[in-house]
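Let's turn to subunit A:
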Amino acid sequence: MTFTLPAFTPAIPEMFVLGMGCFILLVDVFLSDRHRVVTHWLSLATIAATAWLTVTVAENAGLLTFSDMFINDSMGNVFKLFTYLTVALTFLYARDYFNDRNLFKGEFYVLGLFGMLGMMVMISAHNFITIYLGLELLSLSLYAMVALDRDSPAASEAAMKYFVLGAIASGILLYGMSLLYGATGTLDITRLGVHIAEAPDINIGVMFALGFIIVGLCFKLGAVPFHMWLPDVYEGANTPVTLYVGSAPKIAAFALFMRLLVEGLGGLRAEWRTMLIVLSILSMAIGSIVAIVQTNLKRLLAYSTISHVGYILMGILVGTTAGYQAAMFYVITYVIMAAAAFGIIILLARKGFESDRLEDFKGLNDRSPWFAAMMLIVMFGMAGVPPFVGFFGKLYVLRAVIDAGMIWLAVVGVIFAIISAFYYLKVVKLMYFDRAPEGMKPVEASLDMRWVLSGNSLAILLLGVLPGPLMALCARVITF
Partner candidate 1 sequence: MVQAVIFIVLAAILIGSALGVISARNPVHSALFLVLAFVTSAGLWILLEAEFLALVLVLVYVGAVMVLFLFVVMMLDIDTTTMRQGFVRYAPLGVVVAAVVVVEIGYVVWTRKLGVTFGTPVTHAAKYSNTRALGDVIYTTYAYPFELAAVILLVGIVAAIALTLRRRPGTRSQNPAKQVRVSAKHGRIRLVKMPSGRSRGGEAP
Partner candidate 2 sequence: MSELLTKLHAFWSALTTYWISLPFAWQLTLKSLAGIVAIMLPLILTVAYLTLAERRIIGFMQVRMGPNRVGPWGLLQPFADVLKLVFKEVILPTNANRFLFITAPVISISTAFAAWAVIPFSNGVMLSNANAGLLYILALTSFGVYGIILSGWASNSKYAFLGAMRSAAQMVSYEIAMGFALVGVLMASQSLNLNDIVLAQNGGFSHWFWLPLLPLFVIYFISGVAETNRAPFDVAEGESEIVAGFHVEYSGTAFAAFFLAEYANMILISALAATLFWGGWLSPVQGWHFLEDTPLAFLVHTSFIWFAVKTCVFLYAFLWFRATFPRYRYDQIMRLGWKVFIPITILWLVLEGVAIVLKIPPWFA
């Protein structure tokens, strides 16, 4: 059997993360609890080096390797860079939180890095097998991270729910993939796209496969009616884990949508558009309305995620290049905002006090004007108030929808955006116009966390003032 070695260069970042993950795992075993911070910095250094490697290998863009199962393209590289950014933010924010609770263990970092590897694999996947394996790698890491706090019944329950529902979703996705394989005889995304495009008529088997795949993907993304796990997991997990679950995986899930639906099943655009319209409207509706009655900020942010997922789906379902670009812009900016929001919750929390109830934010302005302002930026950003980046995300998506002639859908989107603005503004009201309960201590946090969190929040403002470069980047890498 003749066999030529595949080109390893395009996949160097992945191999590096894997190697460093194993290395950190080993190093961590020999560290005492006092020196655990070595793991922390080592993980961050790994992410930084991976980012540098990704930029270095970016010149190989468009290259397929490993028997066409791995693709290195500029869209993937941009996704990867933002993934690194959010994972690094998670690690930075998590340190003090875990330190305070005697949970500062190397496993969080190792699982985090392996989860990141899973996302990288998903983003670079060009074959159903690799898509599925990347997804499982990510999911398994996430389940374990949610369950890490063994002394918290809520975390265990959340992990259990997440695991069971996630396993079902994986099964459904796999089922859809196997149906597609049965119908088309290929697992390769490009060949699948060609096959579908050339097919004379739409096979009902393929339609069912499409349905299963969309259900599986929406499960992972958290779109209604497959959102049940989201609020419980967000609330039950430790806040840094919530931050991890709620941020970077959305980018990877979006990449999956691009690879599977747009590249692979682009020929069935008309069919999946109908499905996504329903899912999108439901997500926006449930996300915006149910969030109003929440008293827990993490739960509220979970519903807010659901409604944002609705807008992301709206961008995808348009089916035009502008739509995909807008959706990509939306995902990236949403992830940055989510990181900042959970970062502030972590910042305010301390031992024995999670600071995840809405009332914990009462009078934040008196305790820490600066971070109250940061939270204000995040909330305005999420609500889509003009100078902040959330506004442009919604604007681009809605514009793409209108350009495609679906004005009614844009109207629905605007209505729900207004409804959701209510609860974001409620948080702002609590911070600025309510009195803090007695005995609230001033905010204390390490210097690096203060700086990074401030930078993260100010980025929302900065990107809002100058949305051009990011949008240009999205426009450059998405060329479908």
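On the choice of candidates, all candidates are chains of the complex that A comes from, given by their letters.
The rule is short, and it goes like this: a contact is a pair of C-beta atoms (placed from the backbone, for glycine too) under 8 Å apart; a residue touches a chain by one contact, two chains touch by 3 or more; residues count from 1.
Just so you know, these numbers come straight off a predicted model, no measurement behind them.
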Ask   = Okay, in this complex, which of 1 or 2 is up against subunit A?
value = 1
Ask   = In the complex of these two chains, what residues of subunit A are touching candidate 1?
value = 1, 3, 6, 11, 18, 22, 25, 66-67, 69-70, 105, 107, 110-111, 114, 117, 121, 127, 129-130, 133-134, 136-137, 140-141, 143-144, 147-148, 150, 179, 182-185, 195, 199, 201, 203-206, 208
